[in-house]
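Every protein chain of the complex appears in place save one, which is left out.
First chain written, first letter: the chains are A and B, and each begins at residue 1.
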Amino acid sequence: MNSRLNSRYLQRFMIIGILLVLCVVFAVMSEEFFTYINIRNILRQQSMVAITAAGATFVMITTGLDISVGSTIALSGVVFAKLVQGGMPLLPACLIAILVGGIVGLINASMIVGAKINPVIATLGSMYAVRGIAYLVAGGTTIANGLPKNFNVLGRGYIGPVPIPVVIMILVYIVFHFVLSRTLLGKYTYAIGGNKETARLSGISVAKVMVLLYVITGLLTGLSGTIMASRLTSGNPQIGTGFEFDVIIAVFLGGVSTTGGEGTIVGTFIGAMIVGVLSNGLNLLGVDPFYQYIIKGIVLVLAVMLDMALKGNGLSLKSLNKRILAKS
Amino acid sequence: MKKILSIVLVMIIGLSLLAGCSKKEVKENTDNKEVASEKDNKKDEKKPLKIGVIYLTAEHPYYQAHAMHTQNYTAEKGIKLIELDGKVDQANMANQMENLVSQKVDGIIYCLLEGTAGSADINMAQEAGIPVITFAIKHDPKTADATFVGIDEKSAGALGGVEAANKFMDQFPDKKAKIAVIEMTGVSASTDRSDGFIEGFQSVITDAEVVVRLNGEGKKDKAMAVVEDAIQANPDINVFFGANGDQGLGALAALEAQGRGTIDTEIVISHDGSEPELLKIADPESALKIANANLPKDLAEATVDTILEIINGEREMKNTDDIFVPSAVITGDDIEAAQKFLKEQYNSDTQL
């Protein structure tokens, strides 16, 4: 009755719908919302979360989780700044910082896949440890002196009218959309998420795939970290607290299921944009920051409930309909 | 069925926004006053000025007072104020600067967290033609040119240090002074205060020893925790300097928890002069006896005046003056003066 195509499109339609509703509401209530500059700001401000979320999508489709990304983004930023401060040219420093992110991913993978530790606990541990390493490398303070003027090109520069972080984000999404939907890695990711045992008994090397996914997430987080450091013109070991939750929210909003085996890269992108539009719009309207937290929480839960109802789990739309009609 | 849920969703968002519009009340008053003053003065029909302010944090009593004065002052002048809470997160502030620029405000008052990061934001705003001044924490003068309004942290700290040393000699003429400093490590404004305090103190008591400098992260609970540990390791520390009000109070709380914290055993000095600090100062038993006071009213008005100067062309956008607003030292000796300070700066009638 429901083919996967149908329910996938329907669900994607739903979150695009939510995004559009939000945009319309904000555009009506604030004249500054629908300007080129503002939209550009939203895209740029969300680009770091979005880039990491691309990798996290894969991991979370397999029911894994990585909550160390907030600390990793700080570490890679600090490494980037420190290397450049020490005289290394920008590009190699940037690549090394990205690699550092990948190493964190590898450590996570070895705990989760090798030692079979629960992903939440494993990445909770690395969240603390990596944060500590970031502080150590940074010497307890922010690395800001001696950075060349072009250090912030990556985070604040433009290619034509488009900010560089946005360009990078779009490239990342094109590549990973292709990987998830058209390659072996994508199919194996869905298979492992849908049924790990079946995947294993079908000859898929579950361990190898999982390691790869965590490393990819680490590398992407490293990339986000260098962009962030560049944006702030400093390597700051304190940034990124709460970053992991922004990433996770974006991925869940985008349609990844907690039971695994479902989700798309495009969906995650829309999820990240919903978060960005919501924050930005509420800021423009001057809504109290405390109210913003409440609204974000409500929107997340509502969006996931809608998603579940569409897929036929949880709240039954028909019975809700009946109840509402009965009352009227 | 899906329609119903979508409508419900929109309704909830709408309701939340309406709820959030409680913030807008202040601005509505501003708008009303504006309309009134325009009618009264029959001035030119220009749109009211929009000024954006980014505070370091909305949680600290100093900033709450500062915000209140900024709101009142700009309301008097008929200026529309957009206030943002930086949440002590430089990345967040960078986003907020971008948002203010896209809203095309006429000027920005920016309390940034990190000198170099903030510079990039300042440059971006100035390139878009929007003047920016910084206050309280200074931007990095090597990477950005802008006017700074604040207190001379070092001198303010030193003033407090001298007072504290004198008081110490009064109270404990025979003891050796051992100092613990609780500050926001890595934030220049905070460490400058501490440096100034130490200098001032040691200028009077030359053999005073700085036992430890702790990171209280600017928060009361953190300060309390680190001081508890410090006095476990060094029970004979007898001078505690908190580089802001909350950290001073936190240190005091840690001492009180150990049964100390009275004027008989040590002196606590804080920096800010907020109401809870003054209450402790007025208490003759409490060890908190000296507060370096930033004057939120003076500082707030100075920031608005300065940004207006630039907007009106009386000052250049890239002017690199440092405008220092004097600070005061409040001690337990003059309660009347403290009461006056509390009323003026914090608008509070609490009896000390």
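Operating definition for what follows: contacts are C-beta pairs under 8 Å (C-beta built on N, C-alpha and C of every residue); 3 or more make two chains touch, one makes a residue touch a chain.
The working rule: contacts and distances are computed from a predicted model.
Taken from the listed names "Quinol oxidase subunit 3", "AAA+ ATPase domain-containing protein", "Acyl carrier protein" or "Sugar ABC transporter ATP-binding protein", the protein name that UniProt assigns to the chain not shown is "Sugar ABC transporter ATP-binding protein".
Within the entire complex, contacts from the absent chain reach the displayed chains A.
Touch with the chain omitted from the figure is made, among A:Gly17, A:Gly125, A:Gly194 or A:Pro289, by A:Gly194. Interface note: of A:Thr183, A:Thr241 or A:Thr258, the residue touching the hidden chain in the full complex is A:Thr183. Against the chain not displayed here, chain A makes contact via residues 1-5, 178, 182-185, 187-188, 190-191, 193-195, 197-205, 260-262.
Keep this in mind: only the chains that are shown with their structure count from here on.
Centre to centre, using the average C-alpha position, chain A and chain B are separated by 34 Å. The touching residues of chain B, when paired with chain A in their complex, are 1-2, 4-6, 9-10, 12-14, 16-17, 19-24, 27, 58, 82-85, 87, 89-91, 94-96, 98-99, 101-104, 114-117, 119-120, 124, 140, 143, 185-186.
Taken in their complex, chain A has these residues touching chain B: 14, 17-18, 21-22, 25, 29, 32, 35, 37-38, 40-41, 44-45, 140-142, 144-145, 147, 152, 156, 228, 231-234, 236, 239-240, 280, 282-289, 291-292, 294-295, 298-299, 302, 306, 309-310, 317-318, 320-321, 324.
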